[in-house]
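Omission of a single protein chain aside, the complex is shown with its protein chains in their original locations.
Moving on to subunit A:
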Amino acid sequence: MSTVNQSKFAAKGVNRRQFLATSAKATCAMGLLGMGLTAVAKQSSQLDPLAIRPPGALSEDDFLSACVRCGLCVEACPYDTLKLARWFEGAPTGTPYFTARNTPCEMCEDIPCVKACPSGSLNHELTDIDDSKMGIAVLTDEKNCLNFKGLRCDVCYRVCPLIDDAITLEMQHNARSGHHAMFLPKVNSDSCTGCGKCEHVCVLEEPAIKVLPTHIALGKTASHDTYINTEETTLEMLNKGLEL
């Protein structure tokens, strides 16, 4: 092999100096190009908060490592919910997403999109659609939500596939009228799958409840915090306190 290379170089009259110069040039060019491409990729990886990934999607970073943008999940979806992102849209080009306000996830029991995914960017370990975490519904606007005005809209609550679990109505005294009750929709983030049906059906022009990606919707306890699980921690502390 090396003799072949040497003879090649000899034939073209490439000497060490030229070789080093060419290598340096090529390295610089590829370095610049690489930085440019990375900048483009990173810049356009800022997922629109209203673009929701399909069920079973890995965390956004892992998802972007894995997804080959083949569109098999899009073609597997019987409700045309999923779209492949275009350039200059709110998701990295070619990756699947849906916008809950337009078309929510219909929560197919056999989860065809996950089954179709060849790369595992939609995790095949997800077998019960009720376990999916596409996002978390958040009641973003209490001011305009009709139920907070004392009306019985309840549409988000009634349409929820996990009614009385993912969304509950909390009865509260209506201080404004003095003798009525208010039924306030409340999202249980442990159960909510992020299917987006609540956002889809919200009767307001701009929905008061929105599905947000989990990392935006949820707070996170610092890892050094001892109050991660308040119930257990408190008991443990009490017990320890008794021991002391």
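Convention: a contact is a pair of C-beta atoms (placed from the backbone, for glycine too) under 8 Å apart; a residue touches a chain by one contact, two chains touch by 3 or more; residues count from 1.
Rule of thumb we're sticking to: contacts and distances are computed from a predicted model.
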Which of "3'-5' exonuclease", "Tripartite tricarboxylate transporter TctB family protein", "NADH-quinone oxidoreductase subunit F" or "Ferredoxin-type protein, NapH/MauN family" matches, in UniProt, the chain that is not displayed: "Ferredoxin-type protein, NapH/MauN family"
Selected from A:48, A:62, A:110 or A:165 as touching the chain missing from the view: A:62
Touching the absent chain when the full complex is considered, from A:24, A:41, A:151 or A:216: A:41
Touching residues on subunit A - with respect to the absent chain: 26, 29-30, 33-34, 37-38, 40-42, 44-45, 61-62, 64-72, 74-75, 83-89, 92-94, 116-121, 124
